[in-house]
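Okay, so here's the structure we're looking at.
Only one protein chain is missing from this complex, and each of the others stays in its spot.
Residue numbering begins at 1 within each chain, and the chains themselves are lettered A, B, C, D and E in the order written.
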Amino acid sequence: MLITILVSAGVVAAVGLILGALIGFTAKKFEVQTDPKIEAVQELLPGANCGGCGYAGCADFASAIVTKGADPSGCSACSDAMLAKIAEVTGKAAGKKEKMTAVVFCSGSFSRSARAADYNGILDCRSASIVAGGGGKACRFGCLGYGSCARACPFGAIEIRDGLAVVHPELCRACGKCVNVCPRKLIRLVPASAPIHVYCNSLEKPAKRRKFCKNPCLACKKCIRTDENHMQMQAGLVRVNYSNPPEASFVEQVKCPTGALQVEEIHRKIAALKPVEPAPKAAPAPKKEESK
Amino acid sequence: MDTNEILVLTVGAILVNNVVLSRILGICPFLGVSKRIETALGMSGAVIFVMTLASFVTALFNRFLVTQTFTINGTEVDLSFTRILLFIVVIAALVQIVEILLKKFSPSLYVSLGIYLPLITTNCAVLGAAELNADASRGLISSTVFGFSTGVGFGLALLLFASIRERLAIARIPKAMEGTAIALVTAGILAMAFMGFSGLVK
Amino acid sequence: MSEEIEKNNIALPEPGSLVLSTSPHVQDGDSIARIMAKVLICLLPAVAASIWFFRFDAVRILVYCASFCIFAEYGWTLATRQAATIGDYSALVTGVILALNLPPGAPWWLCLIGSVFAIIVVKELFGGLGQNPFNPAAAARVALLVGFAGPMTQWAAPATGSLVSGATPLGAIHAVQGSADAMAQLGAPDNLMKLFLGNVGGSIGETSALAILIGGLGLMAFRLIKWQIPLAMIATIFVFTGIVHLAAPGLTPGPLYHILSGGVMIGAFFMATDMVTSPITPLGALVFGGVIGVLTCIIRIWGAYPEGVSFSIVIANALVPLIDRMCYIRPFGWHSHSVSALNIRRGEIK
Amino acid sequence: MSIFKEFTKGFWKENPVLVLVLGMCPTLATSSDAVKGLAMGLATTFVLMGSNLVISVIRKLVPGKIRIPCYIVVIATFVTVVKLLMQAFAPEAYQTLGIFLPLIVVNCIVLGRAEAFASKNGLLASAADGLGMGLGFTFVLVCLGCIREFLAAGTLFGISMQCWDNGFAIMGQAPGGFILLGLILAGMNLLNMRKAKKAGIKYEPPAEFDCRHCSICKLSTEEPVKTK
Amino acid sequence: MNSPIRTWRFHGGVHPADGKALSNSVPAQRAPLLERYTVAIQQNIGAPPKPVVQKGDTVKKGQLIAEPGGFVSAPVHAPTSGTVGDIVEVPGANGGAIPAIEIISDGKDEWGSGLDPIPNWKNTDREILKKRIADAGIVGMGGAAFPTHVKLSPPPEKVIDTLILNGAECEPYLTADHRLMLERTEAVLEGAAIAAKILRVDRVFLGIEENKPDAIAALNEKAGQYGVTVVPLHVRYPQGGEKQLIYALTGRSVATGGLPMDVGCVVQNVGSCAAIRDAVVEGHPLIERYTTVTGTPVANPGTWILRFGTTVEQALTFAGGVKARAAKVIMGGPMMGFAQTSLGVTVTKNSSGILLLQWKETAEYTSNPCIRCGRCVRACPMKLLPGPVSVMVESENYDEAEKNYVMDCMECGVCTFVCPAKRPLVQHFRRAKAEINAKRRAAKAKQA
Partner (left out) sequence: MKDMTKASNPFYLAFFLLVVCGVSTLVMAVTAVKTDAPIRAAQAKETADSLKMILPPFDNDPAAEAIDITSPDGEPVKLYTAKNGGLVVGYAAEAAASGFGGKVAGIVSFKPDGTIDTVIIKSGHAETPGIGTKVTDRSVKRTISDVVKGVKPDTSKLPPNAALDSYSGVKPGDAKWTKEKDAVHFVSGATYSSNAVCDLVWYAATAVRAHLAAAEKKEAN
């Protein structure tokens, strides 16, 4: 019994020792340097591979953080605690970032905007936008409502309500994917602290805006006159001055004649007034009424 | 060892008792590294290589250490209980050494294969092949052939699976079925079809 | 101007009601439902033959499988709140083909399990029509065969209805393996004729090569299938078994026996050709047919199962993406890129 | 977290198979009938608990560089012990488990728990974790085994339920295991989706085979990164 | 019909119901003079032209109102005499709003182009002829509106040995080229002869589908005089596609990403040829064209000679409006034309037809998955894999689509025509091409 134990222990230990020595030897002899920091940082990143940081996935970003000194706060999905940890690993101070959110500057849901045609094709904004006229709505500037942005959002923050994209700010991590995908360039990242927005993007002649939509911004500039510090013109559009955004109560103060200036939550609610229908599986084939 | 035996071993290990589809070994890399055909091929290469080598080395240990009884001072010492420990340690060490060498001498191959190597250490198919060899008391050559063909069988299953998964990636799979769930169902149907090969080697 | 038009009473299209879509604006009339309906028409000869040979059993199985498949698909669309898809008849096609793949003794529950497996597990879990990598009917047959070996091998002699085990032409091969004389007898012309007409045991739809051939020619006439698949499959089986038969006459009967017996015909024309699960490239279709042929022969000659067509189809299904990828024909003008430019510079053009 | 919670989390909340998707091979291979599943589950539980205990004891002593090799040696020891014990006292179970008994060494659950839990927690908590995880694993194996055995042979724990004699035989073989486990995971996804919907968030089923929880493949990375 | 030369059969293609009988026997009518024309400024591929007139200027018919914005660009001329109005926005044929110059007619319709006729073109320098073609604003009238003078100036290293006149008119319903070849036979042939002189080729083919026997007879009568060989071709869409036509007539295939000149050919639409002749022999710039106004809902289908700047609404009025409800208004043919949502779209240099379709005639798209039937593969004249590629695009895998040659798709619509699942394949490919082009541009910008 004792002998068995001794011999086996000896054999196992010897094998272990030999193998260990072999590994140690090869490892030493053929050592290749890699930076363990990169892996450490990669571990800390969320692993969503959303690309919001502008790199090809989390691994790439991790190596950029370590080797090129990229700013970890470029990852919008990272919590502050994580950023602090990354800073610890890399030995750099964590950048501070203001919480941003995406806003869709349109209020033309299906029931609140005029239609120009029966669109019959791929239910995707980018695909619709390459068809003459682009989608069924009359407004050339508004939301097509086919949800390219919602599909692009890695965090499920965008919902299509009655043919209008609305952002849920609590889910939005400001990765900017939707901004790039929207063919109508309707989405911008703005500070999440701003409670109200001008939900219109039309550069049409004001008369036409009225014809096409129930809540257009007519560029009457009433709001700008009310307070020039909070509101401004940007490239022909009335916009909130996001470096100095007004309070929610500003909306009542201004009494926007069309309701294009709206509190975010109310806007979202209005969009939901029409019950959300399950997304159709097939493109709505136009009904062939008469003459069939 | 004659050609017939080799044929029986290889056909058996590749088709009839395919490691993945019939013996259910090595599911982790099977599910994990089958998203693209290219990576699947890389993984298959790595597995075939490691499995062949590991089968040989473990067979060596089995033959000269584990199944030997030594008589010391009149007591018979049977070391067979050390088999599991020795095998896993040997395989782990082997993979590490291969990895280090690859990293040094063929960085390009390392980039394409290296990432899979650690996964192979704990791939139960490698240890499984070694255990099966030991259980069947195969000799050195048979063991190596078996290891190689088991690896090929793994590669075949992985390739087929990766090929389907490329199609699954663009199919409109119900949300709940996405990912591992549909992969398992696919593997099930594939395994079922492979049962058609039963009886090829008797 | 528009006032002028109204004065002249000229009617014009009303903007706002026009349809907007990309080109083309016209389509030929074919739809998925029409394709499936045509397949059903082409299946009629085989269905008729099955009823002729197996009488009420065939009717029973056909009705069971067809209705179970349709119910399964309908139930699935209900449960997942999708638009009903039974209108495209693909579930019906699956049901009929599955039925033709069952032995005459198949009880109702076998039909039920097979249908649910085909429609739910093999088709809908993968996303429904067009998304399934495996042929639903073939996979269901495989599942039943390995899962319910007993009931799946209860054969009936045609028109008599008495159940016998192992009484299929392919079972016969295994029974006499080793005797060259017996194999030669199997391949005798009158025996082959019987196989061709279908007065033999087997699954209800596979026995009559003639009926399937008629339907298969219909499929080709309607341009519903790629002719490459049946051609390659049958040719491969012919060559493979031919060689083996010449080399070892006692191992297997001649090639014609193989082609006319078992599931080769129905597999080649109706199952391997399922477009969803076969390659889309013409060259790929040839390779695909060849793969099925080889696998079928291997399983038939050396394997334990007497028949290998459905196994081979399912395995080859798995290879389809790979085959398509390797067999892609280049676009128009691809090859002539450098050649033509050179020729012109040398003034060598025709 | 209380010891009790460490123990219970393995059953559902962090079930190694259903939630963490670990140890697929033994799950699939040894759940063909209830008895086999039970045997495998208990053997694994023994190894899990033992190795967790030992590793938790020695965790402060082990140098980081040879952490994993040490763990493997410990695990292999327990596997050998359980193998020998079963060979001696439960030969039938030993026979049916075949090579899957030695393969517990490479079961990602065992090393995974050693890495993720026992190397960071005290003795009692580690033991509770190991036992809980092991019993959670056993629970799934037995459930899956019951379903498969019943479908395949109409029996439960070898006792005929008198529904059918020969059922859907592939359910007891590899394909049935794959398909059933796939369906069960789909069911888990469905549950999670429901839950997420109620909570107002979007649930994405893991697109890839999810091995985030398993650190077993990090055998070769030298200095581990501690995440919690 | 026997062809005088050997012809080749291109891969795939379809034969849709052609609907040409509606209008092919109606002689082309000159549209009455309108009060107001809105002439789109950009009517060519390439650089946008620059307006050279101010509001309130008086112009003569054929006077330059916008000059080319570069070499690959074409000038625009006044369709009639009158005064220049505002620069307005009109709906463009492919969507969006495009700027247009408003010309208010003075009712006199006086010529004043400032281009001298060159009746003796045979003895005129080729460069002068080329300049004339450029000055006359001639662009390809077969569809792409590529400036013709560019095509007629191949780089010196390219040997051109064949000029091909494209009279195929394979699009269903359209009969503009048909009427043109029948009514202005000699103009077409003389224009071809001018182009042949410019290119220094002596091999000139005119490819025409067999379904226009009267035009073939008329052409054959005169073709010899101008050194043109008239080649009747199978009736198969897209026989008029440039690459298909070149292959059919010469057996040469234009490489992917290549140009006709790579295989020694230049292809010109017959309308372009007639325009060349008018510009050279008469000194008339391009201000009008043959356009078919047709479709079952149209009261009097036929071919009109319309000046650029005429709106669809006006064109339809000439044709007597509609007698049944129209579901689609299409600029161009049913296979490649653009559906319109507004009747304010104007006729431009490449408007070969205005087509109205009823509900029951129109294509109806669904989002059904591809069932891999392979019909599109069989039918695609470019030998692509439309079904699988569309699935790649659907899952936004543009790299894979690019690897599968989506950029070679010419959007002929054949695949979509035959697809039983009614998938909007062409839309997928347009999307993919747009995304890939954007990506390429971005990559280029990054490089620079």
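As a convention for this text, a contact is a pair of C-beta atoms (placed from the backbone, for glycine too) under 8 Å apart; a residue touches a chain by one contact, two chains touch by 3 or more.
Computed from a prediction, not measured in an experiment: that's the story for all the values here.
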Taking the complete complex into account, tell me which visible chains touch the one left out.
A, B, C, D
Omitted-chain contact residue, chosen from A:V12, A:A138 or A:C172
A:V12
Contacts from chain B to the absent chain lie at residues 78, 81-82, 85, 198-199, 202
Contact residues on chain C toward the hidden chain run 148-150, 153, 164-166, 174-175, 304
For chain D, the residues touching the chain missing from this view
58, 61-66, 69-70, 73-74, 76-77, 80-81, 84-85, 87-89, 91, 152-153, 155-156, 158-162, 165-166, 169
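We take it that only the chains that are shown with their structure count from here on.
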Minimum number of chain-to-chain contact steps, chain A to chain B:
1
For chain E, the least number of touch steps when starting out from chain D:
2
Could you work out how far the Cα centre of chain A sits from that of chain D, in whole Å?
38
As a quick test, compute the distance in whole Å between the mean CA positions of chain A and chain E.
42
Residues touching two or more other chains, restricted to chain D: which are they?
69, 73, 170, 173, 175-176, 179, 186, 221
If you look at chain E, which of its residues touch at least two other chains?
325, 327, 338-342, 364-365, 368-369, 394, 424, 427, 430
Which residues of chain A touch chain E in the complex?
116-117, 120-124, 126-127, 130-134, 140, 281-283, 285-286, 288-292
Sort out for me which residues of chain C touch chain A in the complex.
15-22, 81-83
Parts of chain A lying in touch with chain B, wherever the complex brings them together
3-4, 7-8, 11-12, 15-16, 19-20, 22-23, 26-27, 30-32
